[in-house]
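In this view, the complex is presented without one of its protein chains, the others remaining in place.
Up next is subunit A:
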Amino acid sequence: MSTLDPAGPSASSIAALWWVMFWGALALFALVIALLAVSLLRPSALASIKPGTWIVGGGLVLPVPILVALLVAALLLGEQLLPKPGGAAPVRIDAHASQWQWRFSYPFIPDAASTSILHLPAGEPVDVVVTAEDVIHSFWVPRLGGKIDAIPGHTNIIRLQADKPGVYRGICAEYCGEGHETMGFEVRAHAPADYAATIGGQP
(Lines give C-alpha, C1' and ligand atoms only; values in the text may rest on other atoms or scores of the structure.)
Protein backbone atom coordinates (compact mmCIF):
# COMPACT_ATOMS: atom_id res chain seq x y z
CA MET A 1 0.00 0.00 0.00
CA SER A 2 2.97 2.32 0.51
CA THR A 3 4.23 4.84 -2.04
CA LEU A 4 7.68 4.25 -0.56
CA ASP A 5 7.57 0.61 -1.66
CA PRO A 6 7.16 1.24 -5.40
CA ALA A 7 6.37 -1.61 -7.78
CA GLY A 8 6.41 0.22 -11.10
CA PRO A 9 8.47 2.84 -12.96
CA SER A 10 6.08 5.73 -12.24
CA ALA A 11 5.92 5.11 -8.50
CA SER A 12 9.69 4.46 -8.43
CA SER A 13 10.63 7.76 -10.00
CA ILE A 14 8.20 9.65 -7.76
CA ALA A 15 9.65 7.88 -4.72
CA ALA A 16 13.14 8.87 -5.89
CA LEU A 17 11.96 12.49 -6.22
CA TRP A 18 10.55 12.28 -2.71
CA TRP A 19 13.80 11.06 -1.21
CA VAL A 20 15.79 13.83 -2.92
CA MET A 21 13.32 16.41 -1.65
CA PHE A 22 13.27 14.86 1.81
CA TRP A 23 17.04 15.09 2.32
CA GLY A 24 17.14 18.56 0.77
CA ALA A 25 14.33 19.76 3.02
CA LEU A 26 16.00 18.26 6.06
CA ALA A 27 19.22 20.15 5.27
CA LEU A 28 17.35 23.44 4.73
CA PHE A 29 15.34 22.95 7.90
CA ALA A 30 18.51 22.30 9.89
CA LEU A 31 20.12 25.41 8.38
CA VAL A 32 17.24 27.73 9.24
CA ILE A 33 16.80 26.40 12.76
CA ALA A 34 20.57 26.52 13.37
CA LEU A 35 20.64 30.17 12.25
CA LEU A 36 17.70 30.93 14.52
CA ALA A 37 19.38 29.19 17.46
CA VAL A 38 22.65 31.05 16.95
CA SER A 39 20.85 34.37 16.52
CA LEU A 40 19.07 33.85 19.83
CA LEU A 41 21.91 32.35 21.85
CA ARG A 42 25.01 34.00 20.35
CA PRO A 43 23.74 37.02 18.40
CA SER A 44 27.24 38.49 18.31
CA ALA A 45 28.30 35.66 15.98
CA LEU A 46 25.87 36.87 13.30
CA ALA A 47 25.63 40.55 14.20
CA SER A 48 28.00 41.62 11.43
CA ILE A 49 25.70 40.29 8.71
CA LYS A 50 24.01 43.25 7.03
CA PRO A 51 20.22 43.39 6.46
CA GLY A 52 20.77 43.28 2.70
CA THR A 53 22.81 40.11 3.05
CA TRP A 54 20.05 38.39 5.00
CA ILE A 55 17.44 39.32 2.41
CA VAL A 56 19.47 38.67 -0.73
CA GLY A 57 21.23 35.63 0.68
CA GLY A 58 18.30 33.97 2.42
CA GLY A 59 15.51 35.25 0.24
CA LEU A 60 17.06 34.90 -3.21
CA VAL A 61 20.46 33.22 -3.44
CA LEU A 62 19.46 30.28 -1.27
CA PRO A 63 15.99 29.41 -2.60
CA VAL A 64 16.08 30.45 -6.25
CA PRO A 65 18.59 27.89 -7.61
CA ILE A 66 17.01 25.12 -5.55
CA LEU A 67 13.51 25.95 -6.74
CA VAL A 68 14.52 26.31 -10.37
CA ALA A 69 16.37 23.00 -10.37
CA LEU A 70 13.50 21.27 -8.63
CA LEU A 71 10.88 22.73 -10.97
CA VAL A 72 12.80 21.71 -14.08
CA ALA A 73 13.36 18.20 -12.75
CA ALA A 74 9.72 17.82 -11.76
CA LEU A 75 8.48 19.14 -15.09
CA LEU A 76 10.67 16.73 -17.04
CA LEU A 77 9.68 13.84 -14.82
CA GLY A 78 6.03 14.75 -15.16
CA GLU A 79 6.30 14.86 -18.96
CA GLN A 80 7.91 11.43 -18.92
CA LEU A 81 5.05 9.93 -16.89
CA LEU A 82 2.36 11.26 -19.22
CA PRO A 83 0.25 8.94 -21.37
CA LYS A 84 1.69 10.27 -24.67
CA PRO A 85 0.48 9.05 -28.01
CA GLY A 86 3.10 7.48 -30.27
CA GLY A 87 5.28 4.42 -29.83
CA ALA A 88 3.54 1.13 -29.23
CA ALA A 89 -0.04 1.84 -28.22
CA PRO A 90 -0.33 0.46 -24.71
CA VAL A 91 -3.09 -1.70 -23.39
CA ARG A 92 -6.15 0.35 -22.51
CA ILE A 93 -8.39 -0.44 -19.55
CA ASP A 94 -11.51 1.48 -18.57
CA ALA A 95 -12.11 2.20 -14.90
CA HIS A 96 -15.57 3.42 -14.04
CA ALA A 97 -16.31 4.67 -10.54
CA SER A 98 -19.69 4.90 -8.87
CA GLN A 99 -20.84 5.14 -5.25
CA TRP A 100 -19.14 2.98 -3.93
CA GLN A 101 -17.43 0.59 -6.30
CA TRP A 102 -15.07 0.37 -9.22
CA ARG A 103 -15.81 -1.54 -12.46
CA PHE A 104 -12.97 -2.32 -14.83
CA SER A 105 -13.51 -3.27 -18.45
CA TYR A 106 -11.14 -4.31 -21.21
CA PRO A 107 -12.17 -2.90 -24.60
CA PHE A 108 -9.14 -4.42 -26.35
CA ILE A 109 -10.31 -7.96 -25.59
CA PRO A 110 -13.51 -8.51 -27.56
CA ASP A 111 -15.62 -10.57 -25.15
CA ALA A 112 -14.02 -9.75 -21.85
CA ALA A 113 -16.59 -9.04 -19.16
CA SER A 114 -16.12 -6.19 -16.74
CA THR A 115 -14.57 -7.04 -13.39
CA SER A 116 -14.34 -5.58 -9.91
CA ILE A 117 -10.66 -6.59 -9.76
CA LEU A 118 -8.27 -4.66 -11.97
CA HIS A 119 -6.27 -7.13 -14.08
CA LEU A 120 -3.04 -5.85 -15.62
CA PRO A 121 -0.36 -7.38 -17.76
CA ALA A 122 2.90 -7.16 -15.82
CA GLY A 123 5.96 -5.48 -17.27
CA GLU A 124 4.21 -3.27 -19.81
CA PRO A 125 2.55 0.15 -19.61
CA VAL A 126 -1.22 0.34 -19.31
CA ASP A 127 -3.43 3.35 -19.91
CA VAL A 128 -6.27 3.43 -17.42
CA VAL A 129 -9.17 5.54 -18.67
CA VAL A 130 -11.00 6.83 -15.61
CA THR A 131 -14.63 8.00 -15.58
CA ALA A 132 -17.31 8.51 -12.94
CA GLU A 133 -21.00 7.77 -12.76
CA ASP A 134 -22.24 10.06 -9.98
CA VAL A 135 -19.85 12.07 -7.82
CA ILE A 136 -16.10 12.67 -7.98
CA HIS A 137 -13.86 9.75 -7.05
CA SER A 138 -10.14 9.28 -7.45
CA PHE A 139 -8.24 6.29 -8.77
CA TRP A 140 -5.11 5.53 -6.76
CA VAL A 141 -2.81 2.51 -6.63
CA PRO A 142 -0.03 3.88 -4.40
CA ARG A 143 2.60 1.25 -5.25
CA LEU A 144 2.20 1.80 -9.00
CA GLY A 145 1.93 5.58 -9.30
CA GLY A 146 0.04 8.78 -8.66
CA LYS A 147 -3.69 9.28 -8.61
CA ILE A 148 -6.14 10.67 -11.13
CA ASP A 149 -9.65 11.94 -10.40
CA ALA A 150 -12.78 10.32 -11.79
CA ILE A 151 -15.09 13.25 -12.55
CA PRO A 152 -18.61 13.03 -13.97
CA GLY A 153 -18.61 14.41 -17.50
CA HIS A 154 -14.83 14.07 -17.87
CA THR A 155 -12.49 11.35 -19.09
CA ASN A 156 -9.02 11.17 -17.57
CA ILE A 157 -6.15 8.88 -18.44
CA ILE A 158 -3.26 7.70 -16.29
CA ARG A 159 -0.36 5.53 -17.44
CA LEU A 160 0.75 2.87 -14.99
CA GLN A 161 2.97 -0.18 -15.08
CA ALA A 162 3.45 -3.05 -12.65
CA ASP A 163 6.95 -4.44 -13.06
CA LYS A 164 6.19 -7.90 -11.73
CA PRO A 165 3.15 -10.15 -11.46
CA GLY A 166 1.52 -9.83 -8.09
CA VAL A 167 -1.35 -8.37 -6.08
CA TYR A 168 -1.55 -4.65 -5.28
CA ARG A 169 -4.16 -2.53 -3.55
CA GLY A 170 -6.03 0.41 -4.98
CA ILE A 171 -8.20 2.88 -3.14
CA CYS A 172 -10.54 5.80 -3.77
CA ALA A 173 -8.67 8.93 -2.75
CA GLU A 174 -11.40 11.57 -3.22
CA TYR A 175 -14.02 11.78 -0.51
CA CYS A 176 -17.22 10.50 -2.13
CA GLY A 177 -19.80 10.08 0.63
CA GLU A 178 -20.70 7.52 3.22
CA GLY A 179 -19.03 4.54 1.59
CA HIS A 180 -15.76 6.34 0.77
CA GLU A 181 -13.50 4.04 2.78
CA THR A 182 -15.12 0.91 1.38
CA MET A 183 -14.14 1.82 -2.19
CA GLY A 184 -10.89 -0.09 -2.24
CA PHE A 185 -10.05 -2.50 -5.01
CA GLU A 186 -7.59 -5.23 -5.78
CA VAL A 187 -5.08 -5.00 -8.62
CA ARG A 188 -3.66 -8.22 -10.06
CA ALA A 189 -0.72 -8.09 -12.43
CA HIS A 190 -0.35 -11.21 -14.55
CA ALA A 191 2.49 -12.52 -16.64
CA PRO A 192 1.81 -11.23 -20.17
CA ALA A 193 1.56 -14.76 -21.54
CA ASP A 194 -1.45 -15.69 -19.38
CA TYR A 195 -3.01 -12.24 -19.34
CA ALA A 196 -5.49 -12.45 -22.21
CA ALA A 197 -6.59 -15.91 -21.14
CA THR A 198 -7.14 -14.72 -17.58
CA ILE A 199 -9.34 -11.82 -18.67
CA GLY A 200 -11.29 -13.85 -21.19
CA GLY A 201 -11.94 -16.44 -18.52
CA GLN A 202 -13.26 -14.00 -15.96
CA PRO A 203 -16.91 -14.31 -15.02
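The rule we apply is simple: a residue touches a chain if its C-beta (ideal position, glycine included) is under 8 Å from a C-beta of that chain, and two chains touch if they have at least 3 such contacts; residues count from 1.
Note that in this section contacts and distances are computed from a predicted model.
Hidden chain, UniProt protein name from the list "Septum site-determining protein MinD", "Peptide/nickel transport system permease protein", "cytochrome-c oxidase" or "LexA family protein": "cytochrome-c oxidase".
Only one of the listed residues, A:T3, A:Q101 or A:T198, touches the absent chain: A:T3.
Touching the missing chain, out of A:L36, A:A89, A:V167 or A:A191, is residue A:L36.
The chain not shown here is touched by just one of A:I55, A:A89, A:V167 or A:A197, and that residue is A:I55.
For subunit A, the residues touching the absent chain in the complete assembly are 1-4, 11, 13-14, 17-18, 21, 25, 28-29, 32-33, 35-36, 38-40, 43, 46-47, 49, 51-52, 54-55, 57-60, 62-64, 67, 70-71, 74-75, 77-79, 81-82, 99, 134-136, 138, 140, 142-143, 145-149, 151-156, 169, 171-181.
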